[in-house]
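Pasting in a structure now, in structure tokens, and then I'll have a few things to ask.
With one protein chain held back, the other chains of the complex are shown just where they sit.
Every chain is named by a letter (A and B) in the order it is written, and numbering of its residues begins at 1.
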Amino acid sequence: MKNRKPIVIIGAGPAGMGAAIEAARAGASCILIDEGRFPGGQVYRKNSKEFQVKEKEMLTAEQKRGKKLHEELEEVSDKIKILTSTSVLGVWKNREVMWSSNDASGVIEAEQIIIATGAYERPVPFPGWTLPGVMTVGGVKSFIKTMFIKPGETALIAGTGPLLISTANKLHDIGVNVLAVLEAGSPSWASPDFINQWGDADFAHDIAADLLELKQNNIPILFNHTVFKINGKDEAESVTYGALNPENWKPLEDTTKTVNADLVALGFGFVPNTELTELAECKHEFYPGIGWTVIRDEWMQTSQQGIFAVGDGARISGAIIAEEEGRIAGIKAAQNCEAIQAVDAEKRSEKYFSRIHSFEKFRKHLNEVTSVKSGLLELATHKTLVCRCEEVRLSDVDKAITEGAGDLQSVKLLTRLGMGACQGKNCSPSMGMYLCEKLNKTAYQVGRINPRPPVKPVTLGALANMTITKDSHQNDSYDAINTGGYYEK
Amino acid sequence: MKNNEVIIIGGGVIGCAVAYYVAKKGINVMLIDQPKRGRATSASAGGLWPLGESIGLGCGVIFHKAMIEKGLLPADSHIPPQLPKSFLDFAIQSNEMFPSLTGAIKELSGIDFEYEETSLLFLMYDDADVAFAKTLYGNCPCGNSRIDWLTPFEVKHSEPAITHNILGALRFNGDNQVNPYALADGYREAARKLGATIITHTEVTGIKINAGRVSGVETKAGFFPSKYVVNAAGAWAAQVGEMAGVEIPVYPVRGQIIGTEAMPKILSACISTNDCYIAQKHHGEIIIGSTTEETGFNTDITPSAINSLCKGAVRAIPFLEKAKVKRVWSGLRPGTADELPILGKVKGVEGYINACGHFRTGILNSPLTGLLISEMINEDQLSFPIEPFLLSEERLQSLTNNENSNHKTSIQ
Partner (left out) sequence: MKTSEKDLRINKGVIRGKEIEIIVDGESVKAFEGESVAAALFANGQRISRSTTKENSLRGMYCGIGMCFECVMTIDNIPNTRTCQTFVREGMFIETQQAEGKWKTV
């Protein structure tokens, strides 16, 4: 065991925390890295240290799970090096991990890598979606949770999936006037029948509770509806919405209404953040309804030896499954480091596997009914910006197609689509789908926009100040990093 | 289908330039390209530095310093080798084609390839750099009419962002820059407008030869007949040559390169130092290049290269310390051991023509390469003597025998 290189876990959301907890419990040396100031990821992100938050007497199920996970991590925190405010810039298939923090950077050679970088909200371009006051639902929800600030006065929420509902309730709680929730999908997933069918799945319970609360809050939910257009000069002022064809989600133009709202929260499901698994040259496949996902075996191992992928960054399955996947990977990685035996690994992971199985069907159904359908693409007009960073309009993409571009990469070369700061995250999911539809091609033919290191912003100064660490015991370059002192006792 | 006179294999800057000049002569031409990982044109910095490159600046001086550090060259050999006069003359003549090319391409294709008259500055950090600069200043093959010796004060005045910790700089007038992707796009679109057929995403898998004469190419999309085949396959030229039974001593030479976020105009000249070169592009990003590595067709980015390029950039332009890196990428230069391109016909295979081996200067040398190939096919008088660049038997021998050019074996 001595002088082993560490297990490096990238992302401290439920998936990464689960992995770190299990790897540490198994006695492996590990490093948990997150760009955020504190662990927790998107769901269980902790409040700023500077804030004193009075805990509610009645915690929601989600809050309880978060609290428990944080406690478990804290218990083993002396066995884990937790690097917060630290970004991973790149991962190589030889298991080098390049990081940066403030004005320094470095390379850690890892024995095993667990990539747990989460997901981001699926972009759906339509007129006015770039106006200030238009945000993602997840962004709105975590903003309120962590900052205790109203992001607007009157809100309309649109998209698909359960996060719309919990966000609507959250906004209502803090005194924002929530006009309605517009669910693009059909009522099936929100019906009691559907939910009851899944019996005791925690996640189904959460949804049922949220729906009940929505009703109590008197917030209407319109199914097969969505936002068509957001109007406003400098910021969002009003919203034009309407009905969708339930089959293909094509907008039905003669159904529109306009209401005043200064906050529009959009959430059309999630896209896995695959940039690190792509950089590590792991094999990926196109998973309809989700997008490009990394291929894994049952132990969450990718096609690259010693590299795991877990949580929503691998496949959109929600916080509960993310955590269990993380735990399984943590155990297996510890076994690969010879911290525990194979039989022990089997034993430790048994209950996590079975929990995943018990959720799988429900999650699959939910993904099916809430996955974006191609009719939504018709919301964008010629003038709509499809690449927010480089300000590429749909008409520019059409022109590139006329000039012979048949895949995302060629569109990129002709239009700069995807060449901006977000590295194509906010345009390639929708434009990939657009090219498939328009050219009648498969996602494989249309391809992807390849990520390039660094995947997070970093200064030249930090990269000029780089240390390369060969093993965790020698001259720890990352000792210098401010770890946020979150678990300092 | 109309019968192609000429098929060009490879759609990088060279293939596109050849397509443009050949189409301009009214000849039926088809370009076939399969975009491969590491293709050089889309990785390039877009410097047009005929003087700088021929006397060993740009990548040359960086490479040279790295070789000394690795102990592969003696420590006192601080002067990178200069390329022969024929190369400089070729590069200067090609460079002089850009101003008029800008208008011609724009008119035909609507594409502006962002030609910009910048000049190139070589920064002198220490006495060794000064000694090197002195030899350049004294012995430049073109005389020093195009070179200015700048004092630190003059540098500060014209480029305030550059470090004040320098002993001076050499300015090479006439060394300029373009946007390399836009240049290739411009050639290609202009060629299309002139009637060329462009086939993208199609790999050439064979060259058909009948009784010692090229008769067409095999591709994944079928067979295309033609009288001439131009090998413009960049770092893959050896593989394409082999399809015609011709040995082409071209090997991939990796260059890693960094681009920053877009910034307001802060540099008016391109900069060359002994650790990197720096150029601000039209769009505002600053490009920092580049390594010279023989790692076969591997296109990985390495932390140590990123580190050394960033160090070099921050040293030259201190405020870049706070600028963010947007991307790091790499490309494969089509390398040759004598650092000269390989152009023209070969003995034994009628109709086969080389346009490869452009190494560090394919962007710069693309117009004259295209023009010469078109003249060759049209049987016109050549605008530049091609002999030094032909793959004669002697040259082939010296390229393949040269002990430090046993490159094929170094491919991983």
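Simple rule for what comes next: a residue touches a chain if its C-beta (ideal position, glycine included) is under 8 Å from a C-beta of that chain, and two chains touch if they have at least 3 such contacts.
This one's a predicted model, so the numbers in the text were calculated from it and none came from an experiment.
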| item | value |
| --- | --- |
| Residue among B:112, B:203, B:218 or B:261 touching the omitted chain | B:261 |
| Absent-chain contact - pick from A:135, A:168, A:221 or A:244 | A:135 |
| Hidden partner chain, touching residue among A:92, A:120, A:203 or A:362 | A:120 |
| Interface residues of chain A (partner: the chain not displayed) | 35, 37, 42, 47-54, 56, 120-121, 130-136, 138-140, 142-144, 147-151, 174-175, 234-235, 385, 388-391, 420-422, 425-426, 456-457 |
| Residues of chain B (touch criterion as defined above) contacting the omitted chain | 160-161, 261-264, 266, 284, 319, 322-324 |
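By our rule, only the chains that are shown with their structure count from here on.
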| item | value |
| --- | --- |
| Rounded Å distance, chain A centre to chain B centre (Cα mean) | 41 |
| Complex contacts: residues of chain A adjacent to chain B | 90, 92, 96, 98, 105, 107, 403-404, 406-407, 409-410, 413-414, 421, 452-454, 457-461, 463-464, 466, 468 |
| In the complex, chain B residues that touch chain A | 35, 42, 181, 185, 189, 198, 200-201, 258, 260-261, 300-301, 303-304, 306-307, 310-311, 313-314, 320-329 |
